[in-house]
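A single protein chain has been omitted; all remaining protein chains appear in their positions.
Chain nomenclature is as follows: A and B, assigned in order of appearance, with residue numbering initiated at 1 for each chain independently.
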Amino acid sequence: MFLKNQWYVACRPDDVADRPFARTLLEQPMVFFRDALGVVTAVEDFCPHRGAPLSLGFVDSGQLVCGYHGLRLAADGSVASMPKQRVHSFPCNRHFPTVERYGFIWVWPGEPTLADPEALPKFNWATDPGWAYGGGLYHVRADYRLMIDNLMDLTHETYVHASSIGQREIDEQPVRTKVIDETVVTSRVMENVKAPPFWQMAMEQRGLDPESLVDRWQVCQFHAPSHVMIDVGVALAGNGGMDAPDEAKVRAVVVDFMTPETPTSHWYFWGMARTWAVEDASVTEAVRSGQGAIFAEDLAILEAQQRSLDLNPTRKLLMLDIDAGGVQSRRLIQKLWDAEQASAGEVAHA
Amino acid sequence: MFLKNQWYVACRPDDVADRPFARTLLEQPMVFFRDALGVVTAVEDFCPHRGAPLSLGFVDSGQLVCGYHGLRLAADGSVASMPKQRVHSFPCNRHFPTVERYGFIWVWPGEPTLADPEALPKFNWATDPGWAYGGGLYHVRADYRLMIDNLMDLTHETYVHASSIGQREIDEQPVRTKVIDETVVTSRVMENVKAPPFWQMAMEQRGLDPESLVDRWQVCQFHAPSHVMIDVGVALAGNGGMDAPDEAKVRAVVVDFMTPETPTSHWYFWGMARTWAVEDASVTEAVRSGQGAIFAEDLAILEAQQRSLDLNPTRKLLMLDIDAGGVQSRRLIQKLWDAEQASAGEVAHA
Partner (left out) sequence: MFLKNQWYVACRPDDVADRPFARTLLEQPMVFFRDALGVVTAVEDFCPHRGAPLSLGFVDSGQLVCGYHGLRLAADGSVASMPKQRVHSFPCNRHFPTVERYGFIWVWPGEPTLADPEALPKFNWATDPGWAYGGGLYHVRADYRLMIDNLMDLTHETYVHASSIGQREIDEQPVRTKVIDETVVTSRVMENVKAPPFWQMAMEQRGLDPESLVDRWQVCQFHAPSHVMIDVGVALAGNGGMDAPDEAKVRAVVVDFMTPETPTSHWYFWGMARTWAVEDASVTEAVRSGQGAIFAEDLAILEAQQRSLDLNPTRKLLMLDIDAGGVQSRRLIQKLWDAEQASAGEVAHA
């Protein structure tokens, strides 16, 4: 189940340079290119002439030229020209609104007239110079909602990431889940614990003693359609945890954008925005590389879980307190999906 | 949609030497072997005993011996013998008429009693010593009719083969399409143009100045079930083009036999017969190698086009004037197919 009338992360700005860029999102093959002003646009990756993928062609003067017989598409999906042809009656390609923001290209796969750039989420970590960001992309052969479940229940860290960010105390601390408007929040605090290896590395980069006891927090926020931002960090014990003064803590936001490709695969844009050593590119690279290794562990589990669920399609799963974050997020997606279907029905009957 | 009561190219004579040769044509696994006189024959690649592919066995005294339990098949598909068995009541394998001609093995996948070797096309380039031939084989994961479309509309050369045989002038010259009995002909003439790189190479091999202006022609002929012969060449400008005297032109026939494997794949036997430097094997190899590289570009486009069409099965394509060659060829296939179905019905009711 995919929400269509939403902004999704499609790719990075560098992916769309001087050549067309193909990616299938929400089961729709799309091709991204830049118009004459350098503004990114997206259209169906299908030439209306003979059906070849337009992404095999090239970009010329802001138009996308089919690599088979030279049909030229304008940025809005209309046919601009074709050698020796009158094209005014040619059908248009579907066009998908796009916005370039926060270091990503965002796409709206649904009804274009509903696409409002103002509806894009606001991310302080992406605009405030007090933060530094690094990240990557994984293609995951699993329903994007399995990744939401994963990110909204961090008890898995004790098992999946035992050598980096997992620790016994995660299991032992109950989690609290709240739904506030269209956001689901799960949070967990571990006080007076030893920092796990990843956070010891961060403490060192910050100039803190990695052996000190800390208060550790994890606050996961789900927003429709499929973004999870996780406020994480450790503060020297007794300084107020998340609210401790900057010099006593290391704080980051784990950034997760999951864009469905098919019902059982998605593009996973992962990253971390941090508040320490923000000028130091080597720290960015060390954090990115460490996070990449950790998230590859999730990828392996989720793909195995998807295959296992495919083999057992009627089997009911347990829904425990620790699962509440995922359950509430799926409920929110379902609610928005029902609304989208109802509204599509209204449009159809209008 | 495949025509069955037709001669198709199956393989090259060398493919069927002293061992059985397996190939699936028109969704039928076939095995080719030579009888005691060296005559090629083809039967179903399925042992009537336990169903193993007969092509895993060997040929002995002109019989095909199953590699599992030793059943021996005669050239006509009947069971000749089997150790310690009386085989007279064993069912026969289907047998497919074959002819070895023009450097190919031809097969008739349909009703054997209708197979008439006289119905094979006549190819002057294959029998006249004034021509030299070289070619190759590609397996293409696309409907064979996409290749017919491709070959009957050479405007694609400007885009797909920009660096070898494409040139801007192709786009700029209109194409004429005619249907004459069971042949579709599309032709285009470009006068007073510079030769593209491939033809410059040919002019040099002929001893002509490659920088001279030329008249270039392309005459594509489609014959059922799936052959496209393209008369191509360049003549020094003002000498009559295609009709110029031999010493002022380089002329060739692009030879294309497409034999369906499945509805979305085919065997593409491509080659070129030329009239210059016909004794020079190094020219044959240079032409063959150049053509192989050019046709690999078509292969890439067509396979992408097939995947794209598979994802958009209900979508209508445009049919422009440049597409008339392919459209008429498909119409001819459809007409012959309707006749084949009607005639099969008559046989069934007789």
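Everything that follows uses one rule, which is that a residue touches a chain if its C-beta (ideal position, glycine included) is under 8 Å from a C-beta of that chain, and two chains touch if they have at least 3 such contacts.
Note that the coordinates shown come from a computational prediction; the quantities given were computed from them, not determined experimentally.
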Which residue of B:Phe46, B:Trp108 or B:Tyr268 touches the chain not shown here: B:Phe46
Hidden partner interface residues of chain B, rising order: 29, 45-46, 48-53, 56-57, 65-70, 82-85, 90
Footprint left on chain A by the chain that the document does not show: 149, 153, 155-156, 158-160, 171-172, 174, 300-301, 304-305, 307-309, 311-312, 315, 317-318, 320-323
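What we mean here is this: only the chains that are shown with their structure count from here on.
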Chain centre separation (chain A, chain B; CA means) in Å: 49
